[in-house]
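There's a structure below that I have some questions on.
Heads up, one of the protein chains got dropped from this complex, but the rest are sitting where they should.
Now for chain A:
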Amino acid sequence: MEEREKLNRLRWRCTRRAMLEMDLLLGEFLDRLYPSLTPPQADAFVILADMEDLELWPLVNGSRESSDPVQAEVLALLRDVRVK
């Protein structure tokens, strides 16, 4: 799959989610922070984006921690996203 196709698929999965909160956060993250992630971080983000919202939400709001160190780095960035 081409880069453009991969990115568009990721965009769809970030912005057509079950909960508005997640559409907003992941959409914002994709635009602002995703381009500067390292390749392992980018892969970790794709895995996070593929999670269901009620799996992801506790990781984002900090009520659960990830045991994967790279995923934890991405989650820390995600937690700092402000949507205004």
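Rule of thumb we're sticking to: a contact is a pair of C-beta atoms (placed from the backbone, for glycine too) under 8 Å apart; a residue touches a chain by one contact, two chains touch by 3 or more; residues count from 1.
Keep this in mind: contacts and distances are computed from a predicted model.
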Q) According to its UniProt record, what is the protein name of the omitted chain, chosen from "Protein-methionine-sulfoxide reductase catalytic subunit MsrP", "Succinate dehydrogenase flavoprotein subunit", "Dihydroorotase" or "ABC transporter ATP-binding protein"? A) "Succinate dehydrogenase flavoprotein subunit"
Q | Which of A:L33, A:V46 or A:V81 contacts the chain that the document leaves out | A | A:V81
(Q) Using the document's contact rule, name the residues of chain A that touch the chain not shown here. (A) 1-2, 4-6, 8-9, 11-13, 15-25, 27, 52-54, 61-63, 81-84
